[in-house]
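With one protein chain withheld, the remaining protein chains of the complex are depicted in position.
In order of appearance the chains are A and B, and numbering begins at 1 in each one.
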Amino acid sequence: MQLQALLDEVAQKSQGRLVMTVKGDVARDVTRFNTPEAAGATHISFLTNPAYAASFKTSQAGVMVMREKDATALFGDDVPAHTTLLLCDNPYAFFAYAGQVFAKVTVAAGIDPRAVVEAGAEVDPSATIEALAIVKAGAKVGARTVVKSGAVVGERATVGDDCLIYSNVVIERDCVVGNRCIFQPGSVIGADGFGFAPFQGEWVKIEQVGRVIIGDDVEIGANTTVDRGALGDTVIGKGTKLDNQIQIGHNDQIGEHCVMAACVGIAGSTSVGSHTMVGGAAMINGHINIPAKSQVGPASVITGWGEEPAAKTSFFPMMDAKQFPVLAAMLTRLPQMRKDLKALERELARLKDAQANA
Amino acid sequence: MQLQALLDEVAQKSQGRLVMTVKGDVARDVTRFNTPEAAGATHISFLTNPAYAASFKTSQAGVMVMREKDATALFGDDVPAHTTLLLCDNPYAFFAYAGQVFAKVTVAAGIDPRAVVEAGAEVDPSATIEALAIVKAGAKVGARTVVKSGAVVGERATVGDDCLIYSNVVIERDCVVGNRCIFQPGSVIGADGFGFAPFQGEWVKIEQVGRVIIGDDVEIGANTTVDRGALGDTVIGKGTKLDNQIQIGHNDQIGEHCVMAACVGIAGSTSVGSHTMVGGAAMINGHINIPAKSQVGPASVITGWGEEPAAKTSFFPMMDAKQFPVLAAMLTRLPQMRKDLKALERELARLKDAQANA
Partner (left out) sequence: MQLQALLDEVAQKSQGRLVMTVKGDVARDVTRFNTPEAAGATHISFLTNPAYAASFKTSQAGVMVMREKDATALFGDDVPAHTTLLLCDNPYAFFAYAGQVFAKVTVAAGIDPRAVVEAGAEVDPSATIEALAIVKAGAKVGARTVVKSGAVVGERATVGDDCLIYSNVVIERDCVVGNRCIFQPGSVIGADGFGFAPFQGEWVKIEQVGRVIIGDDVEIGANTTVDRGALGDTVIGKGTKLDNQIQIGHNDQIGEHCVMAACVGIAGSTSVGSHTMVGGAAMINGHINIPAKSQVGPASVITGWGEEPAAKTSFFPMMDAKQFPVLAAMLTRLPQMRKDLKALERELARLKDAQANA
């Protein structure tokens, strides 16, 4: 495609927030990204880390993307004639946005005759419902949204515009999904939360009548599960990205623009503030409030939090398998060790006294 | 609905075990639960914690559910005229049962013409097989059971009466499911257990010819997996509730009326006694016997158990991310610290002797 067309699409995707300065030909053809060493006339290379700047000196890339100060340091006023220079503050974000443009696949709109769209469902004419996808009664699917084979949009559920619902995703009854969301295969939105009343040694199911409400630009990973609320709703704020195999419990309130790596589990009724980052396999108890802009380390168990944003972590450090049993045994003797230590301190104090008085 | 009709259904659901005493009008109309503050004439409020009793004094709820002693403390003989009082030992269980009645959705019986029911499968005429659900050859589906779109009942598998099998559940060949079970979306019952014979540096698959046998009133969470037995069967006892993202290994024997929170993993050939509670993300080794009425804490690693029921837990306590590396390093020096401590004790004893003999 033409570089100018690419820049236009990036500007639209970033809502004009990624400011670009072009030095050189914007009519040239661009086809893909490549490393500075391997790039040719229709390729784009981008520089984020100045440590790698040298290879741009001799690069044949038709387009180079970098910060203005890096360009000045590299070329001064002497930009190579074969190159169009794109200056912007965040070359990596440009790479991300432009990569989306390159990867864009156009799919034919319409409902495949082998799909099931039940009576009373509303599917925008520009949406794509693939073969064996299911849109239940009362559900709504927005403009340009793609529901792939085997995915289920449940009864009265709403999916916004420009979403991509991969195969075998289940969006349960009454859930609400914003615009530009991506749900990876096998994710389940709106299964019942885990609530039971104890009664005479048995567990009586408490109906989960809340919903899941998902904001714009949310990504949900493969086989991740987000439970519906017990009475109120489970909420995932706009721009939040969840990796695979994550469990979000009922009534959790996840803020905006959070990221959570794979295998995280969050029990019910916990809130996670906006812009919080959660490392892989972290486990977070229920009924906790984590302030915005906090950080949870990988494989950590979070049992509470203060009022302030913070970075919390900890897991048992790895060691050689032979060393571990010794240390594990030692660990349980820790209280005794502390007692012994305190006893020694007292003993020593007595001894000093005795010596002083001798 | 009429309060009397609700009480009749609750009595049936609880098999008459939830004993209710009614004081007031049982012909009145009831529509839902609500908080005592917000409740109106057709609403039900329930009191479990006496600390919240005061708000019932002025509540306009048409029906109040509480323990007899709480009612006496609240109203003495002076029950408000606008209220029907329901006295029972377990108001929370009443809430759970009655909530099921309110939430009940009637679905049309029958096999959707776009479902696949293979030759030789038996589906009760009162069951519902939704579009694109699959019932394989030789499978049986019981009375009033609902198999939702995309769910698969495998070859010769049996599903009992009044079950709810959500979308994209897979029940593999030959597995047996009791009555009134609920399988949340994406759960997999009866995948092959993990068994391989080592042979010349490679792994030769051992066929998993056992089944999964699931009792009555079991709930299985979204994307939870229960493996079939290697030779014998994997068993989940009646009334047990499993949350999302749980893994149950081959030949595990899970007792009755257990609850397990999300992300639990249990390796193969382990037994978990009835009425045991397992916290989220706990990991339990294989070939362990956990006695009935035990408790496993969240995020704990269980490597063995004694003969007695017990409560076991432990995980690395969370801390500030800055503090953690220091502590982690310290931890590995623990054996050395213990040696130092013992050396100090001996030294001090020598010093005392020397002083005494001086």
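Just so we're on the same page, contacts are C-beta pairs under 8 Å (C-beta built on N, C-alpha and C of every residue); 3 or more make two chains touch, one makes a residue touch a chain.
Nothing here was measured: the structure is a model prediction, and the numbers come from that model.
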{"item": "Identified contact with the non-displayed chain, of B:Val30, B:Ile44 or B:Ile134", "value": "B:Ile134"}
{"item": "Touch criterion as defined above, residue of B:Gly24, B:Gly138, B:Gly232 or B:Gly265 at the omitted chain", "value": "B:Gly265"}
{"item": "Touch with the omitted chain, as defined above, among B:Val116, B:Ala143 or B:Ala292", "value": "B:Val116"}
{"item": "For chain A, residues in touch with the removed chain", "value": "14, 17-18, 90, 92-93, 95-97, 99-100, 102-103, 114, 131-132, 148-150, 166-168, 182, 184-186, 217, 219, 221-223, 239, 241, 243-245, 257, 259, 261-263, 275, 280-281, 298-299, 315-322, 324, 327-328, 331-332, 334-335, 337-338, 341, 344-345, 348, 351-352, 355, 358"}
{"item": "For chain B, the residues touching the chain missing from this view", "value": "116, 118, 132, 134, 136, 150, 152, 154, 168, 170, 172, 186, 188, 191-192, 194, 196-207, 209, 223, 225, 227, 245, 247, 249, 263, 265, 267, 283, 285, 295, 297, 300-304, 310-317, 319, 323, 326-327, 330-331, 333-334, 337, 340-341, 344, 347-348, 351, 354-355, 358"}
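Definition applied: only the chains that are shown with their structure count from here on.
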{"item": "CA centroid of chain A to CA centroid of chain B, Å", "value": "28"}
